[in-house]
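The complex is shown incomplete by one protein chain, all other protein chains being positioned as in the whole.
When the chains are written out, they are named A and B in that same order, and each has its own residue count from 1.
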Amino acid sequence: MNGTECMDRLIAGQRENPGMTLDQAFYVSSRVFERDVERIFRQQWILVGHVSRIAGTGQYFLLEIANESIIVIRQSESVVSAFYNVCRHRGSRICLQPEGRRRMLTCPYHSWTYGLDGALKVARTMPEGFDPSQYALTPCQVRVHHGLIFLYLGSGQAPDFDSLYGETVPYLAQQGIAEAKTAARTDYPNAANWKLVVENFIECYHCAAAHPEYTSVHSEEKLKAFGAGPGSGSQEDVDRFQVVQEAWEQRTRESGNFVGILEPEHDAFAMHQAARFPINENGWLSETIDGTAACNRLMGAFQEHDGGQTAVSFNPFSYVLASNDYAVVFRFTPRDPLNTDIELTWLVHPDAEAEKDYEVAHLTRLWHVTTEQDKTITENNQLGVLSSAYRPGPYSSREARNIRFKHWYLDHLGASPGSSGPGSVACSSSPTG
Amino acid sequence: MNGTECMDRLIAGQRENPGMTLDQAFYVSSRVFERDVERIFRQQWILVGHVSRIAGTGQYFLLEIANESIIVIRQSESVVSAFYNVCRHRGSRICLQPEGRRRMLTCPYHSWTYGLDGALKVARTMPEGFDPSQYALTPCQVRVHHGLIFLYLGSGQAPDFDSLYGETVPYLAQQGIAEAKTAARTDYPNAANWKLVVENFIECYHCAAAHPEYTSVHSEEKLKAFGAGPGSGSQEDVDRFQVVQEAWEQRTRESGNFVGILEPEHDAFAMHQAARFPINENGWLSETIDGTAACNRLMGAFQEHDGGQTAVSFNPFSYVLASNDYAVVFRFTPRDPLNTDIELTWLVHPDAEAEKDYEVAHLTRLWHVTTEQDKTITENNQLGVLSSAYRPGPYSSREARNIRFKHWYLDHLGASPGSSGPGSVACSSSPTG
Partner (left out) sequence: MNGTECMDRLIAGQRENPGMTLDQAFYVSSRVFERDVERIFRQQWILVGHVSRIAGTGQYFLLEIANESIIVIRQSESVVSAFYNVCRHRGSRICLQPEGRRRMLTCPYHSWTYGLDGALKVARTMPEGFDPSQYALTPCQVRVHHGLIFLYLGSGQAPDFDSLYGETVPYLAQQGIAEAKTAARTDYPNAANWKLVVENFIECYHCAAAHPEYTSVHSEEKLKAFGAGPGSGSQEDVDRFQVVQEAWEQRTRESGNFVGILEPEHDAFAMHQAARFPINENGWLSETIDGTAACNRLMGAFQEHDGGQTAVSFNPFSYVLASNDYAVVFRFTPRDPLNTDIELTWLVHPDAEAEKDYEVAHLTRLWHVTTEQDKTITENNQLGVLSSAYRPGPYSSREARNIRFKHWYLDHLGASPGSSGPGSVACSSSPTG
């Protein structure tokens, strides 16, 4: 049996126990990780940041993904581009700082110089017949959607962005995401497989034990229904919350604001959801540590606090969570089988001024402490899963979104249809092989 | 030729030169290491500590072995249990601190709660049909033998403890090991293959060059005969020491104390030995840096110093060395092909009080400095063995126990009977492959 057959059988075996976590190999193996990157991460539109980070022409930031470094750069007032940070001459990195501003992209090694559109402009003393047009920087596909920069890192045709994410427009438009500005940005390196990180983020079954600050912000019923976004609560919990939800929707609609819950319609859409729901009935203004406003300026179309928040999930790697006065963009980037890079970006109204309209410490505190707590949780989860004693365990009724994620994941990982077999087939005798 | 055949030939080849060290692969290769763990380490009863470290119900310590974390916990006054530190829900580690006390074992992730017997007591909001009895913590087999906690980490039937180690009873009983208390405990991470660590521990050919403190404690004849425990000296050296040994045995027997030398009777028993012999004829009371007592209270049945010491070897990973007033428990735990974790635990009389009856610094000094010296030695041994120039070398007549260890090791590693071939067959072109 070759490696591919072995992998296909391993994948097929996961479907036999739909309500159970995945086998160990999916959280530790290098082979599974390579397939994850190839068939899932590189096949998704990945949300990598907000245009306000690169407001001026020539401003760039680097996106570091395992061995890849990608220059995300404002090519002109209206165009954002992305290029692999690899000179076409001898392969050196071109930009060495994590962010900055450039008039041209000049390689520090031999000064090959590229325009902001990636075209090779200067290459000294090249032999006759050298055609510069053959040596432009390698581009990535870019899509800016309401100010959010998405990259497609696959080699083929990217999935159609609008048919996937068109329905997120009213949520993002009302929030004024397109015009927002970056107030803060933090990296959280996480020693856990990306699926453990995602599985932690999409359920709130763990909130009571692990997140005192987060649970003090939201009511218990709210946490059960929407604690980890739309789809995280069981139908029963959502039904129980319905009275509160409907009352809030009624008030909010009357005040002229948009409300809605976008349900996934089919399997492929399982991770693409959007919803608006109240933060906390007790007069909470914003999802902050004490419910007070995060910022004096409301974002987008909001005229006054409506006590609600907006959650949008594009795919397992890309999320936006927003109150009326601020938004957080979450990026989860797989680095290797046992490490994931988390980045949080906080957005506010473009005219809001730091230390006048908002305090960075107050704005960021709730999601900073919650993300640090989740880092500890997922790292201990990873350590346990590395044990030979780890066996798939059963999801609770409050981990419904995890079960959907598992099957979305298996669908995208793509077991060959005919290959079914025992779930315990291992591809390697070594846990991380 | 497949991997297994290759390994079998490699193993068979080691027998061709019985008096020579093993080939390089045995000290550096990942494949050999995996087989070592599977066929040897996980097939032995491993001495992991003393009951006095977890005197109260609910007290635990963690045993960390490569990717495994095991909770060794006092379940009740009379029962010590051990469980893999892996929650049956999503696989998180349950106990995060290296030692502590718990009334229940509650997972920090989703608060699944287990009793001290490992049974699942609380799991919120599980779907209908969920049977908690199917989700107890995964246990390890435990045997407490005279206060020494042994674990069996294999998946099958554990070897019969009493038939293996029954003969150690008089040695341990007279020493009062069952009632002793832990006075000190230290970890010595060692950047060397576990076999290099064991081979260092079971011979005293190196003592003169490497251990000035240890050699100043013992007479030269004693070192040759019993310097690294029973079986470490050549028959000639043991015979030469016979006069001293017999005179001491005679005196000791008359004073009412037990003496004896337990010889291994067959191959499988080669590492399981016990003996009593004198420390040093010149009135030495205890195996300390200057021969003075380590502790004012004698252990077990001893009424007065008899000038002797007791050595018990259970297997290559587990040893006890005892004077009348203190004992040291040695644990050698393989971590990876190039690393071994050494733990030393010093035991004294249960009523002895620190800084009154014993000084920790004096009690621990001889074996602390000797273990640090051996760490340096074995790490330099490993570095040399990694060279392409390493070739098996000949054991001296004072490394008799090493030759027995080599063959015990090969027997347990299990070459297939029919597979014999040249000793230099390598399984991989890379030294650590």
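Here, a contact is a pair of C-beta atoms (placed from the backbone, for glycine too) under 8 Å apart; a residue touches a chain by one contact, two chains touch by 3 or more.
Not measured: the values here are computed from a predicted model.
Although one chain is not drawn, the whole complex shows that of B:Phe61, B:Phe83 or B:Tyr205 it is B:Tyr205 that touches it.
Within the set B:Val144, B:Leu386 or B:Leu410, the residue that contacts the chain not displayed is B:Leu386.
Although one chain is hidden here, its contacts on subunit B can still be listed: residues 19, 21, 27, 199, 205-206, 208-210, 234, 377, 380-381, 383-391, 393-398, 429-431.
Taking the whole complex into account, subunit A touches the unshown chain at residues 30, 34, 67-69, 84-94, 96, 108-111, 123-127, 130, 135, 138.
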